[in-house]
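Note that this complex is displayed minus one protein chain, with the remaining chains in position.
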Amino acid sequence: MPSIETLMHIGLPHYMFLSAILFSFGMIAVLMRRNVIVMLMGIELMLNAVNLSFVAFARESGSLNGHIMVFFVMTIAAAEAGVGLALAVAIYKKFHEVNIRFFEHLRG
Amino acid sequence: MEIQFGLIDFILVSPAVALFLFSCVPLLIKVLRGNREQNQFATLIYGIIGVVTAVGLLVPTMGVERTAFDGALIFDGISSFTSLILLLVTAVGLTFARDSRSTNPNQFTENVFLMMNCTVGMLTMAWANDLIILFVGLELFSLCLYMMIALSLEEKLSKEAAFKYFILGSFASAVMLYGISFIYGTVGSTYLPEFLDASQSLLGTNRLFLIGFILLIFGLCFKVSVFPFHAWAPDVYQGSPTPLTAYMATGVKAVSFAFLLRLVAAQGFTVERFWPFVDTLQWLAALTILIGNVGAFRQKSLKRMLAYSSIAHSGYVMIGVIAAGIGGSSMLGASSVLYYIFAYTLMTAGAFGVLHLLEPQPESDLTYEDLRGLGSERPWLALSMTILLISLAGIPPTLGFFGKFFLFSAAIKQGLVWLAIWGVIGSIISLYYYLRPVLAMYMEEPLFNRGQSELRPLSYFTVTTLAFVILIIGLGSEPFYQLILAALT
Amino acid sequence: MLWEAIGFYSLALFLLFFGYKTITVPNPIHAALYLVLTMIGLAGTFYNLGAHFIAGVQLIVYAGAVMVLFVIVLMLFDLRAEIRSFTRGLFSGSLKVISAAMLAGLALGAANSSVAIVEPQSLPAAVDTTRQLGHLLYTKYLYAFEALGVLLLVVAVGVVAVSRSKGGTHAQH
Amino acid sequence: MTLSILVFLPLWFALIVALLPDQRWIRPVSLGLSLLHFILCLVLFYQFDPSKASVQLVERYEWLPTFGISYFLGIDGISFWLVMLSAFLTPLVILGSWTAIKDNVRSFHVCLFLLLTSMMGTFLALDSVLFYVFFEASLIPMYFLVGVWGGPRRLYATMKFFIYTMAGSLFMLIAIIALIFMTQQQFGQMSASVLDFYKLNIPFVGNDLLNTQTLLFFAFALAFAIKVPMFPVHTWLPDAHVEAPTAGSVILAAVMLKMGTYGFMRFVLPIFPEAAEHWAWLFMLLGVIGIIYGALVAMIQPDMKKLVAYSSVSHMGYVILGLFALNVYGVTGGLYQMLNHGISTGALFLLVGMIYERTHSRQIAEYGGLAKVAPIFAIFFVIVTFSSIAVPLTNGFVGEFLILLGGFAANKIYGSLAVLGVILGAVYLLWMVKRIFFGDTGKVVKEAHGTPLDVGAREIMVMTPLVILIFWMGIFPGDFLRWSQASLDHFVNHRTQYELSVEE
Partner (left out) sequence: MNHALVLLTLLLAPLIGFLFNGIRFRAQNAVLAGTVATVAAGISFICSIILFAQLLALPAEQRVLATQFYDWISVGNLRIPFGFVVDQISGIMILIVAGVGSLIHLFSIGYMAHDERPSKYFAYLNLFLFNMLLLVLGDNLVVTFVGWEGVGYCSYLLIGFWFSDEAKAAAGMKAFITNRIGDAGFLIGMFILFVTFGSLNYADLIQLIPPVIETGWLGPITLACLLLFVGATGKSAQIPLYVWLPDAMAGPTPVSALIHAATMVTAGVYLFVRMSPILVLAPHAMEVIAWTGAATALVAATIGTTQWDIKKILAYSTVSQLGYMFLAVGVGAFSAAQFHLMTHAFFKALMFLGSGSVIHAMHEEQDVRKMGGLSKYMPITYFTFLMGWLAIIGIPPFAGFFSKDEILWYAFSSPHGSKALWFIGAVTAACTAFYMTRLMALTFWGKPRFGSDVHPHESPPTMAIPLIALAVLSVIGGWVGIPHVIGEILPGHPANYFHNWLEPVIGKVGSGHGSAMVEWALIGISVSLAVIGALIAYNSYVVHPEQSAKFAKLLGPVHTLVANKYYVDEFYFSRIINPLVRGSRALWLYIDVNFIDKATYVAGDLVAGAASFVRTVQSGKTQSYALYMALGLVLVIALTLGRFV
């Protein structure tokens, strides 16, 4: 049982814990959800968890590189979401379906 | 904290800038013409001019190790060499794309734009001396690739391939990014030299750093499709339009291996405490070779066969990467990796190029059967394909043999004899599937209803050139190898 | 200190709850909305960590732009709640959960053993942070920043092209 | 320059043939060019000094200095006759395939010339990597020869042939690399030259099997054993031979198998003297098994070509036995037997090809009484058969006698067992001769109404040089051994500290 002191003294591990949980949530969404849009959301969630981790580390180390990274990651994540959604639209136009289980023609 | 930069920095990055600018030209023209496609050949010419300009801008800066933007970018042997390969691949890819049936004639401009900027991303990654830059470059080219795959005329498979690639690629980069965050957290910087210096002490002591390092390597391993991160490759390579497959199977691997090399070559694996990971990596290399060769063994689709074979080749290069890591200051491993990347690039681009020349329709998925009788119908193409396949199989006197020779040499030098033997076993398996197309081309009954494909002189020329370069350059490896060694030291 | 703790715990609860909801609700629209909430929670956490600029960007880019995009696309598809939100397979499903959990667990375990709990270093005041950020972006990371611009342009062009592609050989007729 | 010319001239010939404007000219021009090459080879009789054991006419240029690899050609008494054999057989093969090859005539001759280059290169290379390149490159034209112009199961056969042989030699590549690094360790400078490998001191200590020298020894030995082919790894040979066109069979049997035994002489025995001595029993045993097993299995083959193929297994078993006897008789006999086998088995394949061209059957059971309708053919066949079963005063006897003597001197039991091969050799070949030529007229002979089954003038021209050689080598072996004697004596007497000096 962690002491009150540990619980109250919010430090890196706390944030890391949070980020790790969120990251695994995102992973589970990518791994398990059937709807491709939700899978995309999972990826966004993962990226956000990483951002949290970066910011937490940035505070810990006092260097700003973390923030820069987060800035880039956010932009890229946005672009990625755009691309992902465009692809989703494209495949929806072809397959009329956004269930990932319908895209298993390439195999073997 | 004043950070200075000057003209030299811009000159150094000018190849990328040139590429970008020239990529915009046809797009602008298209926009100005009311979104009507102009002559494809002209578009191609703009692209090629861009590539040539980039080469022209790149070459003068080579030979001296430089950094730009306060060390964020590095221009050393590895990056210049990789850049040259990338530009070559781009030229080849553009040529193929123009001639391909699966390129939408109404969107060729976009294709060119994306491909050239994809190369910008790869160049960025090749030059990256900072994990942030690495990530930006990686994402730039990845996103371009996803979209280019989806641009294919081919109806369904390319969309599926694009989406699969996108999901898995984004997933992998998220994981890799997580690793970068750990590295950042433990080192306190994303600057590569700092990180590599720190790794000397941290690898042995800091588990978080270790995990971060593994995740970073994982991200790169995904790109080069090392087992068990390879599963996307066959599907994506098969689903993509063939010129693009030729482009990405070579470019992505070249740049990712270059960065892997940068990670391990300096001092990566020399730390004793890191050996468990090296052991694991050896197993991954071995399994990659196995999976690649075994997977290709019974494929009917030629593209898929080549996709699996490219997995196997990644395994071979991984041997070199590990050897480079263990070897530390010995340049044998690193040089063999670069040499093999070069060989692999020519061979694979050529092989996919031949396939795309034979495709009568965007949907066609060529099998062994489709090659029957090619030897008598199109002798030079068949001969080129034969040379390319023989080279892929690593049979002398082709380039592929010398590539393998250097790789195995590096492995044996570092005591990785078992990996070399494993590689040999893989090569033996690979003989079967590399030789079967040759069998079909020359020795089986000709196919009578081959869809007649019109002559596509540019790609045809490119493919035959690649084949003969492979045949000739292998025997004259020395100057080339010396060049690589000089670039590395 | 205390405020940080209070902020952290409440935000953490908020995040975990909505994060969980995001990945479990069957209806994708709901998931998107829960994701917005998660994003907002994260923005709060960033603020709590002293990254005020980042928190702002997070709110604008993510909770704003990106999520709108998601919702619009979802509307386009006109999807109802799915009958099965998760893929089949108990074994593979548990493997998936286990591997995700293991990854997080390994990271946390490693972090626990290697990160000392120390007094966080004092970051410069918020305004300074932003300025330095800008400074770095336009000097050291200028190239990356420009590359980012290229990326956005490429994505813009590419996404249009992908969406516009009529696709197929029919386009030629 | 002589050697380089000899190696690369055929490459230019291939180009000439490939660019000939008129299809009809291909055969005569190829024949002329190959004869030209053979005549050029005869120049070696003037340039080569048989009294010296050194490698002569050496050419050495840096090739891949980073790894100590050089373009290093040279000839000594061991390679001398193998070079001659390759050059000698090519014109005969071209002449022998004059009418048999009807499709893709151009590529056929191009393949033959490419093969000639790689054969010459293999026998002349003194750099291990150069050797390896030629050794492997020879597979490619042969792959096409079998695969394109072969019989009904040619695809299977050519794949099997290629994969089998390549599989073995890849391990040798690993061993070559290891040796190169060993030269760096011991001499401070990397070298892939075989001559430097000879000087290496390769550790042979500790475990019987798992010591450096033994492992490297086996890596090399496997490659060459498959090529020879030795007993348990021989099964590619019958398939390849049966399916190959006559030219392919002849070159395969006469020259390519010799690459294996030559490899044993050039690499395995002198580089790994201790291991070779330690494991000589194994190889002699396998040689003896090969002799007996090959003969027994040949005996019951229904297909002529398969029979001859298995007889190759048996004959090459003799060579292995002789080489691993490690005494001067065995080694000399081994070298001589390589030439004998090249000539007599090559001739047998040519003869089988000639009759097959007329009757389209190789089933022994379908023949009978052929000697009556094809007497000249029968005479050639019987002479070659006598050579093959080592009747004295033919070439076969000299080789077999020396090998058996050497084998007996080295190991009485193996030597005695190997003598059984002398009996069995007569059994399977004479039985075949009886069934094909004697007795009642067989099915195919009856069905050949009107078609003359006897050989024509062209085929007599092909066979005559071979028959002359059979007797020349049998009656005056000194004329041949003289050119190799110094090298072979040196080889045997200084085997444990083998070194070769170099002469321009």
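Every chain is named by a letter (A, B, C and D) in the order it is written, and numbering of its residues begins at 1.
We take it that a residue touches a chain if its C-beta (ideal position, glycine included) is under 8 Å from a C-beta of that chain, and two chains touch if they have at least 3 such contacts.
From a predicted model like this one, the values you see are computed outputs, not experimental measurements.
Undergrad: One chain isn't displayed here. Which of the visible ones does it touch?
TA: Spelled out, the missing chain touches these shown chains: A, B, C, D.
Undergrad: For the full complex, which residue in D:409, D:453, D:486 or D:502 touches the chain that was left out?
TA: D:409
Undergrad: Who touches the missing chain here, B:139, B:235 or B:370?
TA: B:235
Undergrad: So one chain is hidden, and I want to know which residue out of B:69, B:195 or B:222 touches that hidden chain in the complete assembly.
TA: B:222
Undergrad: Decide which residue listed in D:32, D:50, D:151 or D:369 touches the omitted chain of the complex.
TA: D:369
Undergrad: Applying the definition given at the start, please give the residues of subunit A touching the unseen chain.
TA: 27, 30-32, 100-101, 103-108
Undergrad: What residues on subunit B make contact with the chain left out of this view?
TA: For subunit B, the residues touching the absent chain are 163-164, 167-168, 171-172, 175, 207, 210-211, 214-215, 218, 222, 227-229, 231-232, 234-235, 273, 276-277, 279-280, 284, 290-291, 294-295, 297-298, 429, 432.
Undergrad: By the contact definition given up top, give the residues of subunit D that touch the hidden chain.
TA: Residues 160, 164, 232-235, 238, 293, 296-297, 299-301, 327-329, 332-333, 369, 371-372, 375, 379, 386, 391-393, 397-398, 401-402, 404-405, 408-409, 415-416, 419-420, 422-423, 426-427, 430-431, 434, 437-440, 475-478, 481, 485, 489, 492 of subunit D touch the chain absent from view.
By definition in this document, only the chains that are shown with their structure count from here on.
Undergrad: Is the C-beta contact count larger for B-C or for B-D?
TA: By number of C-beta pairs in contact, B-C is the larger.
Undergrad: Indicate the whole-number Å distance between the mean C-alpha point of subunit B and the mean C-alpha point of subunit C.
TA: Taking the average C-alpha coordinate of subunit B and of subunit C, the gap between them is 30 Å.
Undergrad: Just the number, please: Cα centre separation of subunit B and subunit D in whole Å.
TA: Whole-Å distance between the two chain centres: 43.
Undergrad: Taking each residue of subunit B in turn, which ones touch at least two of the other chains?
TA: 132, 136, 139, 143, 147, 150, 155, 159, 175, 178, 182, 185
Undergrad: In the complex formed with subunit A, which residues of subunit B make contact?
TA: The touching residues are 131-132, 135-136, 139, 143, 146-147, 150, 155-157, 159-164, 166-167, 170-171, 174-175, 177-178, 180-182, 184-185, 188-191, 234-236, 238-239, 299, 304.
Undergrad: What residues on subunit C touch subunit A, complex-wise?
TA: Residue list for subunit C touching subunit A: 1-2, 4-5, 8, 12, 15-16, 19-20, 22-23, 28, 31-32, 35, 38-39, 42, 45-46, 49-51, 53-54, 57-58, 61-62, 65-66, 69-70, 73-74, 76-77, 79, 82, 84-87, 93, 96-97, 99-101, 103-105, 107-108, 111-112, 115, 117-118, 120-123, 129, 132-133, 136-137, 141, 144, 148, 151-152, 155, 158-159, 162-163, 165, 167.
Undergrad: Which positions of subunit B touch subunit C when the two form their complex?
TA: 1, 3, 5, 9, 13, 16, 20, 27, 68-73, 104-107, 110, 113-114, 117, 120-121, 124, 130, 132-133, 136-137, 139-140, 143-144, 147-148, 150-151, 153-155, 159, 175, 178, 182, 185-186, 205-211, 361-363
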